[in-house]
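Here the complex is missing a single protein chain, while all its other protein chains stay put.
Chain naming follows the written order as A and B, and within any one chain the residues start at number 1.
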Amino acid sequence: MEVVKISEKFFIQGNEACAKGALKAGCRLFAGYPITPSTEIAESLARDLPKVGGSFIQMEDEIASAGAIIGGSWGGTKSMTATSGPGFSLMQENIGYAFITETPIVLIDVQRGSPSTGQPTMAAQGDMMQARWGSHGDYEPIALSPSSVQEFFDFTIQAFNLSEKYRTPVFVMADEVIGHMREKIIIKDDIEIIPRIMPNKDESYLPFKNIENGTNPMPSFGEGFDIHVTGLTHDEKGYPDTNDPITHTKLVKRLCDKVLNNKDDICSIEAEDTEDADIVVISYGAPVRSVITAVKKAQKEGKKVGYIKINTPWPFPDKQIKKLASNAKEIIVVEMNLGQIYYEVDRIMKCQANIHLMGGIGGLLPNPDEILDKINKIGGI
Amino acid sequence: MRVEIRIGGFGGQGVIMAGIILGKAASLFDKKEAVQTQSYGPEARGGASKCEVIISDKTIDFPKVQHPDILVAMSNEALIKYIVDLKDDGTLIIDPGTTDISNVQDYINEHNITVYQSPATQTAVDDIGLKIVANIIMIGSIVKITNIISKKSAIKAIETSVPKGTEEKNIQAFEAGYNLV
Partner (left out) sequence: MVDNNSPNKFIPYLREDRLPHIFCAGCGNGTIINAFLKGMENAGMDFDNIAMVSGIGCSSRIPGYMKCDSLHTTHGRALSFATGLKVSNPNLDVVVFTGDGDAASIGGNHLIHAARKNVNLTVICINNNIYGMTGGQISPTSPKESFATTAPYGSKDYPFKLAELVATAGATYSARWTTLQVENLIGSIKKGFENDGFSFIEVVSQCPTYYGRKNKIRTPTAMALTMKNNTIFKFEADKMKEKDIIGKIVVGEFVNKQHPEYSDNIQKLSKENFGDNTLINSAYEVLK
């Protein structure tokens, strides 16, 4: 048996675990604006960043927060912000900027009841499509959704690693339940951290080159690269070239492809008992906890049912889901909104199964008994 | 075995801290699983305070308390509001100094609820000389009555949760609560 060396364990809130994950991943700059239910992330980092020589800055709003972390990242520091729906809306323009300039940053969205000010202290998953399409234009985001306090820690580290590996913003789409509840986390001492790679200073280096795998090494400001970074459509050097259809197409396609062509590396899902299941329940984030409870009960009652837990809603893990749910006749999607990831599942699976939505709003975690009822209802006997 | 506990009181009594200590003791020192949740927002501002803990031998999937096995009422408002959620044959622990059990006596009888009384607030004032340790006294009583976490782990969790320099007073409070019931 493999002996896992445990270095530390804590009984803490999800938001505190997220902050610990950020520090572990090497985050040394946080810029944010207070908003429920994510504020504990800012508060934890305001306390802990100075201890490791890092910088905590409270900005005047969420637009400025997103701007500051992009500036921070080009300054050579892993940078993060945390917010909830209203703040996430405000950040969207600068998120688009981070995509087109290929700036690694991590954004945490602890989702709450919405639209607008909505339900600040209640849980929801209403921002999933905003993470996908919230900024204008074509881009392929990476997003992770934790289902436990441990995962909020793990996925925050993963978000930093993916953002460095693919030079792109990464979202952690958490929710109020995971942000606020306390559970045990174990911090192992063999966690993989991906550092940024400084490019070689030779004439042939181009920061936005159309290379095969799509991701170029990124210099920091002050290292003599004299790099120009712009939100305008730019050539491989970074210079604006806004009227050439080919330059624009090449740039945007490369940005999309560097994520889409690496889905096998990025996408993560977990599944139980789906191979011969008639019914498969698909969920992500906190509702997974309700789904597992319901599926276990249904299995005890003799139902052939399994579940899929999506760890990375974006890019959508279509290949993995198709494979794991290949024998399902009925698929139930459980989420805390009125149907967002449901439409993705419907898009890829409707030819082979009936897709049912169990979308709930109001702020409460889906009730496992209601999921069980649904399983029983569509499961016939 | 999954055990669901709800602790209700008013702001300043430390009911949230009590729940955190129970969860911490179970998950970090007793090799069990635990989840702690609490109420936020307007409900948490108006003076009422609620904290919930689930303790189990196995992985805890659904993290919310729906029907507690154990209700700890440290205010009369909490007693009246939450007793209806308590499971039949459940356990009720009250602080007689801050609650009036006569209001819910019929319900207790009908649902076969076992009642324990822990005069935590009075003991805090009279024996410890610090009203704010009523929550720690209550933890002592909860541990003795329910045996849901070990005494040793509870003490460890208290020691690592309370402000530095106050450990001794708090352990004294815990022992007092343990011996109250």
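In this text, a contact is a pair of C-beta atoms (placed from the backbone, for glycine too) under 8 Å apart; a residue touches a chain by one contact, two chains touch by 3 or more.
Predicted model only: the values in this text are computed from it and were never measured.
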Chain not shown, its touching partners among those shown: A
Checked against the full complex, the residue among A:F11, A:W74, A:Y139 or A:Y342 that touches the missing chain is A:W74
Among A:E60, A:D190 or A:E203, which one is in touch with the chain left out? A:E60
Contact set of subunit A toward the excluded chain (per top definition): 26, 28-29, 31, 49-57, 59-61, 63-79, 93-94, 97, 104, 164, 193, 195-198, 220-232, 239-240
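Everything that follows uses one rule, which is that only the chains that are shown with their structure count from here on.
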Whole-Å gap between the CA centroids of subunit A and subunit B: 36
Residues of subunit B defined as touching subunit A within the complex: 20, 23-24, 27-28, 33-38, 40-42, 44, 60-64, 66
Applying the document's contact rule, which stretches of subunit A touch subunit B when the two form their complex? 9-11, 36-37, 120-122, 176-177, 180-184, 286, 289-290, 292-293, 296, 364-365, 367-368
